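Removed from the display is one protein chain of the complex; every other protein chain stays in position.
For reference, chains read A, B and C in written order, and residue numbers begin at 1 within each chain.
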């Protein structure tokens, strides 16, 4: 994957930041999160126009041809603003998976519409266990002449209810493969109610659904893992950016909220929590950016860096949001205060594509492998 | 096991407390812990005289015939004073094991000398793995005519180097059994250097050592577990008492130590640590006393209560001691301050007869069993 | 009757008297609100509602031990209404500090449950620092004019009166300028707005008070002595409050036994060693808190004061947050969901948010640690910058 120059990167990050400052306010988040679609089509269009949706997609297929470094930066902004959008599903997971599979025909057919935002894609990779491991796949593919048909069920499909295109991992007699499916006959998409109202998840039942098999140059789950790692770096960036933002508004509150004649931030109980959270926040930022850098460089420890970012950023974001509510006191126990929206997002991010303990286990495996 | 009246119990606890206040000062601890024997024979004699050594032993065999409730109370005093003595080894583990085995001949031969303190006994129950589970036993017994001989190794034998009598768990062709061994020919006792200088541990090699098999009315490991549970309740009491004492002197320090013109205990950083430690300390006391009460009553949840006390008191004592050093600052980083002596004891207590994670696992097993 | 002081009242004669009265009057479960009201009136009339109180106020001047006998007999048949001398916050506060006129007017209705009440203490700017309230009550002839905003008020919409603290003197230090009122709620100057919580529920309200009128006879205690009255009221409240924390809200049972074990078994992860360790921790914490509470009660019985009581709320806060965390761990991706089709997720997520009800509400964990450190352990207070200056000059948000 390519990489922008430092200057291009900053300019790009700035354009995302300006778009979100303008059209991704808290009021926007609260409005959009209550809609069925869960995203604002106008903002989505704008995101596509500035190149954020096709960020990772090769210029050959209409994208910006950027890589994990740029993705991570954008996601820091997304996290800070709590943007509601299918960016992770379409621009990262689906686009990443198609590129990792390397089927030129499928890529040229599907990626341009993903890049320009005209089609929303997502990937259905796990069943009701929700572990994003190959053993949790609960869809089976069977050949039907030249074509294929899928049966079974996928769950926790991000933005499945608004997707125009599904990339579905399914077991076949020849092993696991990825299929291209349109949400049409034989495909029943059921929206799942989510605790994080800014997220959309779906459960999808396949009942002899017509599917097209995407060719893969390598074991298909390897490509899935590559896409998942991109998504994990994206989430890490979102977690780092979200955590930093929550800490900022919490510290601001601690400076202005007066109790017993002085700012609550002058009390060690609050001050020391804030200091500890700064360490969490900065560590999350370091972890997310390092994972992006190692992935971009194709470094031997890229996998370890992703695993570390996955659990460190997840835990940090949850802890920052949780402590932030405590530090605010009563005001953050109200629906109208934004803190709980971030906590909801943090709890969602901590589960998507593997829980922290799962990543810790894999991190140790990477450490073992690295040193024999 | 019997139980004293509430009044007798308080009188007894008071006599222990007075003995320790008089002859178990910090100076005594520091003096005795540097001796080879690791206990003060005069204090040992005094402990025996007031009935503390034979506390659990049936009056028929020269003991006080008391039970876990009294044991726990005594051990709270022992923990507060950091008493160096083989009380746990001889008066609890060995005496408890002999009584649990129920071999009247062995009991009448051995218990009176244990009760009056004239002989020190201990139990060798684990090998170099130190897990106090039957699979860790590394001594084998073989019949030699009427008698038996032991081969193999036991480790982490508390006060093994000062014991006149060893009760040794060994595998035999007929299953696990407990043997009576004198530290004589074929028995090589090696003192192990301990991080807790108030504790004595030994590694014991058996090379055809003559042994006498103690008859058992039940599977021998059941009796071992019963003795271990008594020892765990004793440790829980020690941990509760030790933790409470450490918290007390730490709070006192926080009241008198002035920095920046005010007592450090007026700062929330210190005050809130102290509040949290009070919860730890009180919970440890509740857990230890509850375990003692359930064991004394033969309650169905006695085992669960012991497991809970084992991990809760261990963790609490370590945490209290660890935080106490931090709360003292530099002064507790010196050898001459007592805080580290308690931390050393806390770390030892947390390993003896099973680490906290081992007890947590067994606690869940008890919960499962209780509710099907 | 029991108020015949000449006849010594024995436990046995008392027990017989209650039993006889219940046998004659109690006819089983109360089905309707009307039945309930009628019963309460009967209990009050027969002087069983507040047996510890003086006869002047519908009581019998019984000792605590004797009153417990009455309570046990009522409980034995399942009849409500007695023991209000322990449990009726409103009536107790009124009896202790109210004007004769207000007592005459409200004590009996309060005991009969005919008057709805709410608490008007906290304000947006005065949470931990309750003495920092800015709601004002200004005397105007025989009444006060009240202006300000209150928050975290339960049952405000249905209440007839609110127990209100308001500032009546701005030129003295903050604790000394507060007065305590029974504010009539059903008037144009009192607007109640439901306050949506992070859980999505609206158990509480904001109350906006604009030129509301409060008769001077509704002042409890002396003018400017409201902080003391409040302490009385809070003490009644604390003595009644149980744990207060709510369990899972889905209402879908997890089966018998320890809920976390059942949940892990249902989720198929009970054999996971990590999960088992975490379950042990949380169940252990709950058990330890129960043991502490039991010890505290035993200590109280023996008449020694107990450090343990004050630790309960802090312990419960930790338990609730930890339990929510472990439920999330057990559910994994399942915790992403909510709603009636996903009761386990609903529980884990509700508990995650509702745990703050305990760790923030009724004094944050941080304030609680101050209290334990200072009142139980005797550690010195922090310098108080606003203690001895006129409230007018105190820095506020």
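List of remarks:
By our rule, a residue touches a chain if its C-beta (ideal position, glycine included) is under 8 Å from a C-beta of that chain, and two chains touch if they have at least 3 such contacts.
All values derive from a computational prediction rather than experimental measurement.
Of the chains on view, those touched by the hidden chain across the whole complex are A, B, C.
Residue-wise, the contact with the chain that is not shown comes from B:194, picked out of B:13, B:153 or B:194. Touching the missing chain, out of A:50, A:263, A:297 or A:331, is residue A:263.
Only one of the listed residues, B:185, B:258 or B:299, touches the absent chain: B:258.
Residues of chain B in contact with the chain left out of this view: 126, 129-131, 156, 192-196, 199, 201, 256-262, 264, 267, 269-270, 322, 325-326, 329-337, 339-340, 343, 347-348, 351-352, 355, 357.
If you put the missing chain back, the residues of chain A touching it would be 251, 254-255, 262-263, 265-268, 270-272, 274-276, 278-279, 282-283, 285-287, 289-290, 308, 311-312, 357, 360-361, 363-364, 367-368, 370-372.
Residue-level contact of chain C with the missing chain is found at 272-274, 277, 382-383, 385.
Criterion: only the chains that are shown with their structure count from here on.
Once the centre of each chain is set as its mean CA position, chain A and chain C turn out to be 44 Å apart. Separating the centre of chain A from that of chain B, both taken as means of CA atoms, is a distance of 53 Å.
Under the contact definition stated at the top, the residues of chain C that touch 2 or more other chains are 366, 369, 382. Along chain A, residues 267, 269 each make contact with two or more other chains.
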